[in-house]
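Only one protein chain is missing; all other protein chains are in place.
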Amino acid sequence: MEKTGFPLWLRRHWPGLVILTLMSLFPFLAGLAMGDPAAVPPEIQGVGRVLALAETGRAKFWQGMVIQMFILAVFAMSYDLLLGYTGVISFGHAMFFGTGGYVVGLLVKHAGWSAGAAVGVLLLVALLQSLMVGALSLRVKGVYLAMVTLAFAEFFYILAEATDFRQYTGADDGLHGIYPPPFLSPTDHRTRFYFLALVFFLTMYLAARRLVNSPTGRVMVAIRENEARAAMLGYNTFVYKLVALVAAGVMAALAGALNAFFNLGVTPSVLSVATTIDVLAMTIVGGAGTLTGPVLGAAIVHLLGYWLNRLFGQTWVLLFGVTFILIVVFLPYGIVGTVQARSWRWRAVWRERWRRIKEGRKFPLPS
Amino acid sequence: MEPRIVLETRNLRKEFNGLVAVADVSLQVREGELHAIIGPNGAGKTTLFNLISGVLPPTAGKVLLRGRDITGLPPHQIARRGIGRSFQITNLFPNLTVLESVRLAAQARGRRSLYFWAHYRRYREYEERALAIIHQVGLAGREHIPARALPHGDQRKLEIALLLATGPDVLLLDEPTAGMAAGEIPLLTDLIRRLREEGGRTILLVEHKMDVVMNLSDRITVMHQGRILAEGTPAEISADERVQRAYLGEL
Amino acid sequence: MKRYRAFTAFILIVGALVALGYGLFGPQKATAALLSGLTLASLYFLLGAGLSLIFGLMDVLNFAHGVLFMVGAYVGYTVFGNPRLILNTAPLFLALAVGIIAGSRLAPLIPNRRFIPYLLALAGVGVTLWGIRGFPLRPLVAFEPTTAGGAIPTALAQEPLSRMLLRLGQLALAGLLLGPVAARWGREDRRAAPWRSLALGVGLTLLAVLLLLGRDPLERFLLGLSVDVRFFLALVAGAATGAALGALIETTLIRPFYGRPITQIVLTLGLMFAGAELVKFIWGKEGRPPMAVPSLFAQSCRSPNLLAWLTERCSSIDVLGRAFPTYRLFIIAVGLLILVGVALLLKYSRLGMIVRAGVQDSAMVEALGINVRRVFMAVFALGSALAALGGVVAAPFVGVYPEMGSIFQLQAFIAVVIGGMGSYTGTAVGALVLGLARALGDTLVTTGIALPGMAQALRASPAVARASTVLMMAVVLLVRPAGIFGRKE
Partner (left out) sequence: MAALLEVQDIHTFIGQFHILQGVSLEVPEGSITALLGRNGAGKTTTLKSILGLTPPREGKVIFLGEEIGGRRAYEIAAMGIGYVPEYRAIFTGLTVEENLRIAERRKGDLKRKADFIFTLFPDLKRLYRLPGGQLSGGQQQMLAIARALVPDNRLLLIDEPSEGLAPILIQELMGAIRRLSAEVTVLLVDQNFQMTSRLADRYFMIEDGRTVRSGAMADLLNEPDVIRRYLGAVI
């Protein structure tokens, strides 16, 4: 008996729902577990106390960690649209992330725009930028593309660092003082910012999932598998790769904007190769070609960076680089990728056995 | 009444570093016919297919589809104009299942491939069409197996299914029986025959297996060293002395 | 015919650049800019040649190439100015290497269980860390490099010999543990004669011990040598380090992933990142001023012409009334020498023949009974050596700093893309075009661009010129996606 409607939906999605509930409750749980009771006036009680606790001590810090993970997860998912779903190796993804930060930064700080208007303009800028970069770099393939995208990213990195524009970009000091509207301030109202980041993350996750499951997404996967064959079926592969690149670029730019608001500023380092390596590491650790993989990867890499930094201080960047190399060597398909491949093969074997049993043939089961 | 010419090449020529692979081939394929191209290995048959389907640009000459010049168009545009092609060497999406692959091919025919906001399941027509074609080529029951896990013969069938799902009116079949077990070949020839009778499609076929060719074709062109050696009905060709010498053998 | 067209394009571009230079700045400034352009082109070529050869032969894009350039520069700089650092660290590496060589011989004795390599690797890394723990790297690095005849001010930075010998033992032990892992990792069953590795091991051990025992007299001896000899030693040491690192990278990170290009690329990208961090870790975040130049370029005067310069040994030479540093002529000469040398090697040696054949079809070369992977390693080492040599040559010109790797690599990438990936001629051409364009761009942005109707000329920093080369690459890609001399797929 096939269940239909809501029960089926529930049955299929319960793990996601559990995770979602946990994520929504996280600030309050963190507040109860790690908040600093001394920092909250005793007269505040009940729900109000839990809320206030969440804004104190380590609870606030860990909310910040999770916010950063949400932002990085979106960034990593956007990269995976290219690498994992379309098979395009871009080494310039930091360019979009940095653009997000710098565009809202310039508009909010120097033009005095509101955060919302700045993000609106950013959407347009990111669209144009990714269209142009895509139109140029997608003319070449494979390692050429990797090289060309890296060059484009370095172009923006050099400009951000150049002393010529110090009065706007702050050159190598970065652009500081990018404030979101006061009621969303990440310093005063971290829990609110947490929910902003959560909603942003969920929206982006659903959007990305819809894209990869759309007719367009199917063509992207076909291009990854065998681009020449996809073209022989009648698909203009350039257009689909461009769609993937634009979607990835806009998503990364939005993540970059939120990152700038959370950190109240940007530095040229968001445009550097290190940022691209971070996102590459997240995608590969989690598993390219899945959406949950990069999310998991973002969480792991961010935590790893935090712990390495605490344990080894300055040297952590070097250790992170070495860890990255080890991960690529020993986990080429990532965590989710490896698990999926296993369970998938398993399912295929059982499906075949079931078919044979149903057909009533007396085949010996493959052992 | 003279049947219409669907596909035509005019003095088509291809050189690779000075080596002439296809030398001034002028070919006319009539609507609804099954036109076979035979010839020894290296005669330029596959190169000819590559030129027609846009995989390679010709050095000189023209390709016309229903009188319109399609020379030098990129492969995807040629495919969209109704020329579908199968490959001699298996050329599939290794990690996609049979159903996913065929659905992609069916979707290629529609105009909804850039609808990135909708779930692909919403367009049932592609899936239904894919399932029908999977059934037609004899792959029913294997919808959820990825292409790389299929036995060779089934991969050939999937190749044909991909081709059919794009709904072309001109089919270029490059050695569809290559590497198939002898027992499976009749199924495939049946399929090709049905395709032609049902859909009124035009088929251009490269094949080595002479009995398949003699059985199916309306017209045969013999190529040798990049040139057309002879053309005619199966009876004419098997009687032609030059063909005997160059290809069929003198034993 | 196609080749012809590429050649015409090249002549046209270079001609246009030269004409533009003379039109904008007049002969004086333009000639100086063009000579600077040749200097840059020479460096880009040294980097790009290796990139392009490696890519052409084995389809590997080495993102760590800039790191090799930088490491070459740093090693050369150190050999030149602070031999004490080398004398105290080189024996450690040698001990580790000896251990690994001996250990890889022991590989067949290790039981074939899956977890054992991991265990050994872990133990090996642990012992390595134990062996280098507390090593006084900071004070050893801290010395400013000295010029001719100088001395390193204090002896305190060095550890006592006994402690150093203990370290050697520890690292040799670590090597022994890592050896079997390395042997299995390489997946190459070594059937070479055992005496070879024995000789190598004994030789390296002797070298390590000698270096260490004689570190004080050696240091005095090295510092007492003339600047010219030390400069030469720096060139040799830099190139040798580059070759050794290249061979190491090829065997450990490239070879095992043959046939998985994405993994290879991602790994070299990781190496690029880790390498830059490693250089920062060892030598610190701050750069150093340009290295001293050999005596031929050292006298502070200006020679009127080339002949006079050879006798006067001036640091600059008169070019149409303007001073031009003579050391840059040396850079140009090195570039030309390597250009011709590698071309001859490719054309006339057996290795060159194999490389030319391998670029077309490496599987067929292997089917002829040639160990292609050894050729791959040789080419990787050669390319890396060229890059490292470029680094040493660049050190007296631009100094050394941790960002130099990525900065020069980016320009080399652009040069290679413009010239056509995998083509040796293309690389030379791309380097030339880019070098000239960069020099003109630098002159242009620093002297200022006066557009009509503007009161003041628009000035910018050289960073802007550096960024603008990316735009140039974009233009070339639009016109010819495969580069000027590129092969179309």
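Of note:
In order of appearance the chains are A, B and C, and numbering begins at 1 in each one.
Here is the rule we use: a contact is a pair of C-beta atoms (placed from the backbone, for glycine too) under 8 Å apart; a residue touches a chain by one contact, two chains touch by 3 or more.
All figures in this text were calculated on a predicted structure; none of them were measured in a lab.
The chain that is not displayed touches the following shown chains in the complete assembly: B, C. Interface note: of C:102, C:165, C:343 or C:370, the residue touching the hidden chain in the full complex is C:370. Between the chain not shown and the residues C:29, C:184, C:322 or C:356, the one that touches is C:356.
From the options B:4, B:119, B:148 or B:194, the residue with contact to the chain not on display is B:148.
Taking the whole complex into account, chain B touches the unshown chain at residues 17-19, 40-43, 88-90, 94, 148-149, 152-153, 155, 175, 177-182, 208-212, 225, 245-246, 248-251. As for the chain not pictured, it touches chain C at residues 350, 353-354, 356-357, 359-361, 363-373.
Following the convention adopted for this analysis, only the chains that are shown with their structure count from here on.
When you average the Cα atoms of each chain and compare centres, the chain farthest from chain A turns out to be B. Centre-to-centre separation between chain A and chain B, using Cα means, comes to 43 Å. Chain B and chain C have Cα centroids lying 52 Å from one another.
Listed in rising order, the residues of chain A touching chain C in the complex are 89, 91, 136-137, 139-144, 146-148, 150-152, 154-155, 158-159, 161-164, 273-274, 277, 280, 284, 315, 317-318, 321-322, 324-325, 328-329, 332.
Contact residues of chain A toward chain B in the complex are 210-211, 213-219, 221-222, 225-226, 228-237, 239-240, 243, 247, 348, 351-352, 355. Residue ranges of chain C in contact with chain A, taken from their complex: 55, 59, 61, 63, 253, 256, 260-263, 265-267, 269-274, 277-278, 280-281, 406, 410, 413-414, 416-417, 421, 460-461, 463-464, 466-467, 470-471, 473-474, 477-478, 481-482, 489.
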